[in-house]
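Below: one structure, written as structure tokens.
Missing here: one protein chain of the complex. Every other protein chain is in place.
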Amino acid sequence: MIDFIVSKYNYWIYIILMMIGFYAMIGKRNLIKKIIGMNIFQTAVILFYVSIGCKKGGTLPILEHAHGHAGQVIQASSYINPLPHVLMLTAIVVMVSTLGVAIAIVIMIYLKYNTLEEDEILKAIK
Amino acid sequence: MRILNLIVVVITGAILIYGTMDMPGWGNPGSPASLHVSPRYITKTLEETATPNMVTSVLADYRAYDTLGETVVIFTAGMACILLLRKRRNGHD
Partner (left out) sequence: MIEQAPVLIVVIPLIFAFITPLIGWGKKELCYPWIILALTLSTFCSVITLLTVINTGVIHYHLGGWLPPWGIEYVVDYLSAFVLVIVSFISLTVAVYSKKSVEQELPEKITYFYTIFLLQITGFLGIVVTGDLFNLFVFLEIASLAGYALIAVGEEGAPMASFRYVIMGTIGASFYLLGVGYLYMATGSLNMADLASLLPDLYGSRVVLVAFTFLIVGVAIKMALFPLHGWLPDAYEKAPSSVSALLAPLMTKVAAYVMIRIMFTVFRPYFSIEVFPITTTLSWIAAAAILYGALMALAQTDLKKMLVYILISEVGYLVLGIGLANKNGLTGTILHILNDAFMMVALFMIVGAIVYRCGTREISQFRNLHRKMPFTMAAFVIVGLSVVGIPPTCGFFSKWYLILGAIDASQWVLAGVLMLSSLLNAILFFRVIEYAYIEPRNEHDSGGESLVVTSEEAPLSMLIPIISVTAGVVLLGLVSGRIISTVIQFAVPACF
């Protein structure tokens, strides 16, 4: 039982983080709070991916003594999995871009209605 | 409304946690994610791409097309911000 929890708890923490962000995205009425929630959600997804790449006993995915040791045998198990890191570099950029566009839209909304509360904006549009 | 949102969130979280039950444990070197595709990136990186940093070799060589997509995402976001926030030079409506 303890082993089971120890081997899974990191995923559960990320899922709880995701759900905090998810709740803020759909539950909060303030636009900036929604954006903060979006960021928490996406960051938690990124943490989740990075934790897939982990290997016990593995080190950073950079070859040691790479140059001049062409004949060395490289063990896959001694380096952590680089692929999730690469995917998340892309996902981080996507996240930053989404954040940028979302904030640009919020600035437009604020300049027009002078408020960031969803109900007040909807009232102003009607 | 607040209750409804909370229910949606709890259900989503519960489904996700249900999925983790069958996952390989954290840091398990024998998990499929570590065995199927990635060993080639680790063992062949020097031979095939002459780069000791595996993240670099995957980012800029094996999966370079994703990286192109990534730069396009940034370009799109930049253009989007200009499109949304740029004002007319002479006065405003």
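Every chain is named by a letter (A and B) in the order it is written, and numbering of its residues begins at 1.
Following the convention adopted for this analysis, a residue touches a chain if its C-beta (ideal position, glycine included) is under 8 Å from a C-beta of that chain, and two chains touch if they have at least 3 such contacts.
The model shown is predicted, which means the values in this text are computed figures rather than measured ones.
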Subunit A residues that touch the omitted chain in the full complex: 18, 22, 25-26, 31, 34, 38, 41-42, 45, 48-49, 52, 84, 87, 90-91, 94, 97-98, 101-102, 104-106, 108-109, 112, 121-122, 125
Residue ranges of subunit B at the interface with the undisplayed chain: 15-16, 18-24, 31-38, 40-41, 61-66, 69-70, 72-73, 75-77, 79-80, 82-84, 86, 88
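The rule we apply is simple: only the chains that are shown with their structure count from here on.
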Rounded Å distance between subunit A and subunit B, as computed from the means of their C-alpha atoms: 8
Residues of subunit B touching subunit A in the complex: 2, 5-6, 8-10, 12-13, 16-17, 20-21, 23, 25-29, 33-34, 37-39, 41-43, 45-46, 52-55, 57-59, 63, 66-67, 69-70, 73-74, 76-78, 80-81, 84-85
List of subunit A residues in touch with subunit B within their complex: 6-12, 15-16, 18-19, 22-23, 26-27, 51-58, 61-63, 66-67, 70, 74-77, 79, 81-87, 89-90, 93-94, 96-98, 100-101, 104-105, 107-108
